[in-house]
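Structure first, then comments.
Missing here: one protein chain of the complex. Every other protein chain is in place.
Letters A, B, C, D, E, F, G, H and I mark the chains as written, and numbering starts fresh at 1 in each.
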Amino acid sequence: MLNNIPKELSPELVKCLMEMGHGDEILIADGNYPAMTNSQRVIRADGIGVPTLLEDILQLMPLDPYSDYQAILMETVEGDPRPTIWDTYKEDLDKAYPGYNIKTIERQNFYKYSRDCFAIIQSGETALYGNLILKKGVVVPK
Amino acid sequence: MLNNIPKELSPELVKCLMEMGHGDEILIADGNYPAMTNSQRVIRADGIGVPTLLEDILQLMPLDPYSDYQAILMETVEGDPRPTIWDTYKEDLDKAYPGYNIKTIERQNFYKYSRDCFAIIQSGETALYGNLILKKGVVVPK
Amino acid sequence: MLNNIPKELSPELVKCLMEMGHGDEILIADGNYPAMTNSQRVIRADGIGVPTLLEDILQLMPLDPYSDYQAILMETVEGDPRPTIWDTYKEDLDKAYPGYNIKTIERQNFYKYSRDCFAIIQSGETALYGNLILKKGVVVPK
Amino acid sequence: MLNNIPKELSPELVKCLMEMGHGDEILIADGNYPAMTNSQRVIRADGIGVPTLLEDILQLMPLDPYSDYQAILMETVEGDPRPTIWDTYKEDLDKAYPGYNIKTIERQNFYKYSRDCFAIIQSGETALYGNLILKKGVVVPK
Amino acid sequence: MLNNIPKELSPELVKCLMEMGHGDEILIADGNYPAMTNSQRVIRADGIGVPTLLEDILQLMPLDPYSDYQAILMETVEGDPRPTIWDTYKEDLDKAYPGYNIKTIERQNFYKYSRDCFAIIQSGETALYGNLILKKGVVVPK
Amino acid sequence: MLNNIPKELSPELVKCLMEMGHGDEILIADGNYPAMTNSQRVIRADGIGVPTLLEDILQLMPLDPYSDYQAILMETVEGDPRPTIWDTYKEDLDKAYPGYNIKTIERQNFYKYSRDCFAIIQSGETALYGNLILKKGVVVPK
Amino acid sequence: MLNNIPKELSPELVKCLMEMGHGDEILIADGNYPAMTNSQRVIRADGIGVPTLLEDILQLMPLDPYSDYQAILMETVEGDPRPTIWDTYKEDLDKAYPGYNIKTIERQNFYKYSRDCFAIIQSGETALYGNLILKKGVVVPK
Amino acid sequence: MLNNIPKELSPELVKCLMEMGHGDEILIADGNYPAMTNSQRVIRADGIGVPTLLEDILQLMPLDPYSDYQAILMETVEGDPRPTIWDTYKEDLDKAYPGYNIKTIERQNFYKYSRDCFAIIQSGETALYGNLILKKGVVVPK
Amino acid sequence: MLNNIPKELSPELVKCLMEMGHGDEILIADGNYPAMTNSQRVIRADGIGVPTLLEDILQLMPLDPYSDYQAILMETVEGDPRPTIWDTYKEDLDKAYPGYNIKTIERQNFYKYSRDCFAIIQSGETALYGNLILKKGVVVPK
Partner (left out) sequence: MLNNIPKELSPELVKCLMEMGHGDEILIADGNYPAMTNSQRVIRADGIGVPTLLEDILQLMPLDPYSDYQAILMETVEGDPRPTIWDTYKEDLDKAYPGYNIKTIERQNFYKYSRDCFAIIQSGETALYGNLILKKGVVVPK
């Protein structure tokens, strides 16, 4: 643990976030996501929910304002209600990036898309449609 | 994740618990414990408290009834109050092992002692004196 | 060994089952299956039959109810009798997933198909047509 | 699997038995033995009992007739009855090495002694006092 | 060394033969064969001839009776006499598999074909056209 | 790079600082220090001076207030003037830990002492007597 | 550190420059460049700017006079002013290679192009459009 | 060092030459050749010229008499004089293989061609057009 | 295979012999020697006898004339006849080193002594008392 770094983030995860560059994307996946099938760099965060990780990561990692989207969600299947966990995500994103934009991708395509992510965090999230991709922006050191 | 296995336990941790034998001991350490200095097998559980891990592990791992002790705590320094987190531990242990026995070891000796543990779990626990060693008993498959 | 985990499952196999996600498939292959030719993740279970492994795995791993099939068998060649070992499989599956559905795939295609499995378990099964693929469902922790 | 090699023996175990030389010893340990604590070469045989492994290994590996003992058991604690599994061991050994000799070692010393074994097989044996050390003899190829 | 396992077979080679499954093929190559160029699993047997290895392997590994061929040789170039070493092969095969069938493949295609072999044994054979591919059958444990 | 993490710190170094526990010590060594001879975990920071690294690290890592000392310097040889770079260190430490205490250790002993450090950072510092050991304190997450 | 080798260059970087051959190209990337996504050989130089690295590398590595270009920059997006850091680059290059030629490549293509670079140096540069590719020439030892 | 093996050949290089088979080719490249870009097996011979390596290798490795060529050179660009180092090569080859044949390949194609070589030796040769590919023949042990 | 290198010597063994220096010793062990227990560098030569290996090695490796002994044998136990295989060894040594000297070491001490050998070759020798240690001399390249 260190000051200024949220305690739920493992050393391996912080190292990963630091190694990402402008435009690289990371998937915070739920506990049932087929992570190892879709990435060679899987970072486990068993028992931690996506909202916690999202809030933690937004403290350290800027999103990309130059892109058409700052985050990506998995499209709900027709008939499924809008996932309530999305409201939590939106609150966090609103605080960090007013005016942010979220894209959705159809489920099978989302799996394929995640193969190009820099890494996948396998969280302990159990809510449906909890997967969230973030696009890293430029870090401007003070 | 799997049925019957608490979701906070990582695949690596469950594998470790399975590989332990009768009499082997594991330390559930707090987030500030010098784990890597004292073990070559450190399993991280960032953001998870010791009580959660204790409750989870007791669901899977029997303690050793033939030993003089089933668990070990770090002795408090004179003047320090009895840590309230110990009450939580005792409740959990009481449920699982009525009549269990806890040993304490003085701080510097506790560090040395932990070098012989099978593994150290680096939890996210922030309470003082939260470190807890468990001694594995014999598993009797049904 | 641990409580609640069947004793025939090795630590490596349980770790593998935990790392699988929703929709990932695992092949429980017989002792003569060309496992290493078709997978980079082969887990050995010498001397253990497929029915034992099936029963064990169903205790821990849910199958996928949203899929058209929950399991896959290798199609028998014309003229070959229906393998009696399939009855054992069906009993186990019936208990765990009433209304389950099994798909069959022609032999050469089955080999190719197995290349995309998350892992192959090389059991000690000697019965013909004993290979069985299972599709993992969503784990809902209590 | 291969002809002439018992099917419960894994490729890794057969390789290990082949690499052992005259006088090297191997421990067939029960499922609760602290194997990884006492050896850097642990070979798993989950779900397989010691008698099966003993019978299998005696088909391939000669014991050492020049030594004072061919096998070692863990001494029972005073008051414990003679383990019935030992009778099975003795039958197998009798068939293979009429006039063989078994040594016993006190429990704590047995653990220490096993640190010098060539390897430890972690079987699925659940009987008490089931651990058995075998001393390899000279192989005389035909 | 072990009883029942021919002494020219290395532990690594026996492990390899055990890991092969039904239909997998292994090439026993001569000492000049470009083995490493055509396989990522090369097992050396310097100083040992192909006939010795063939005789040894046939003691352990069944060939595949369901296939159109049980073995493959490299086609001789027009004008080259029939290699006398083939007679030795045929005697050994005759003893083990009366009615066996041998296929030949043209030299450049043989090289390419060998890329799909499970492994290549680099023997010390110096006879021309000494390369021999064997197709593993089903092992039926007694 | 990430927000809140000084840009001179490499991902590997931040990971290392996070893995350190209460009481672990890290040496920020100058560019001529025999680092690899004295540690198996050397983290390079070529071209960066010790004052920069000190200031950066103090932003993330608390020092240990319960210890007799928070930092250690290499004792100057008799006759050598007091190194001016120490003034920079003291300013930084003063800001972060008013009332801190610095120990000095004689040169040959300093080398030996550094063998027990958690890690050694090989900086690009060229000033004499620039080596500085820091003792990590307890992190109290907000 | 060594004489004649600029102190900001790490041992790993110098080894890399030595291993490059005639025509190989290396990218000195800024701190926000997605380096790990585009190369399997990333060398970190946290906290060091591109101009420093450029000046250092030009002391050791000749550029290729036989090529149409000696260096490559990332094309500015329409409307963006000419980056002032380029003037620094040009001064350095002018001193080392009067008459040198610089090519520019459009941003998305630059990313793709960098995948074929021998290595990517991840510097700490924060200026926009700071990425610079150098093409190594023939070394003529004295 | 060993008797009968020229002292400039490293243990790794001799091992490599022994592992090559009939028809495999090895490139003895000059010191500026982009070796690592074109091969995953680069063997360094810093400070040793190609003529020395050629003479050494011809003592151990036969060339392939059945091929249309025994060696390959990089074609000179129009206008460039015939490299004098080629005369040295031809003398050595003449002694070892009277009637040998040398092929030349255009520069860019030579780079691509070398990607299929068994290995590349990175010598210290500084002469232009010094690269030489040798094709291994059949070794006939006495 | 290569010219001038006996064909029974594997690439790994020749590399090993080349890496040995003046005074280093190598054990050519029989097939029953506990090689892996006594060395971390075991080179297998299954199916090859010690006399063949001895003759081969003496073609490449000089023995040490400055030492009191050039070779070491395992002392026979009282009552055992003088091993006839020793005569073969002596003939080979006589040819290579007229006036050579052989030391013998008692069996248990021989095992311990072999722990300091540079490497152990595990041959396929089945004769009793066949183990032979050779001491490498200085190579004087022509």
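Note that a residue touches a chain if its C-beta (ideal position, glycine included) is under 8 Å from a C-beta of that chain, and two chains touch if they have at least 3 such contacts.
A quick note: this is a predicted structure, and the numbers were derived from the prediction, not measured.
In the whole complex, not just what's shown, which of G:Leu17, G:Ile72 or G:Cys117 touches the removed chain?
Once the missing chain is taken into account, the touching residue is G:Leu17.
In the full complex, which bits of chain I touch the chain not displayed? Write them out.
Touching the missing chain: residues 19-24, 118, 138-141.
Residue-wise, where is chain G in contact with the chain that is not depicted?
Interface residues of chain G facing the absent chain: 1-7, 10-12, 14-19, 59-62, 139, 141.
What residue numbers in chain H mark contact with the hidden partner chain?
1, 7-12, 31-32, 44-48, 52, 124, 126
Throughout what follows, only the chains that are shown with their structure count from here on.
Name, by label, each chain that touches both members of the pair chain G and chain H.
Where chain G and chain H might share a partner, there is none at all.
Matching G-H on over half of contact pairs, by residue number: which of E-H, A-F or H-I?
When the contact pairs of G-H are compared with those in E-H, A-F or H-I, E-H matches.
Pick the pair with more C-beta contacts: E-H or E-I?
E-I
What is the Cα-based rotation angle between copies chain C and chain H, on a 0 to 180° scale and rounded to a multiple of 5?
145
Rounded to a whole Å, what is the gap between the Cα centroids of chain A and chain I?
The computed centroid separation for chain A versus chain I comes out at 62 Å.
Touching two or more other chains, which residues of chain E qualify?
1, 7, 10-12, 19, 31-32, 126, 139, 141
Following the definition at the start, I'd like every touching pair of chains, please.
A-B, A-C, A-F, A-G, B-C, B-D, B-F, C-D, C-E, D-E, D-I, E-H, E-I, F-G, G-H, H-I
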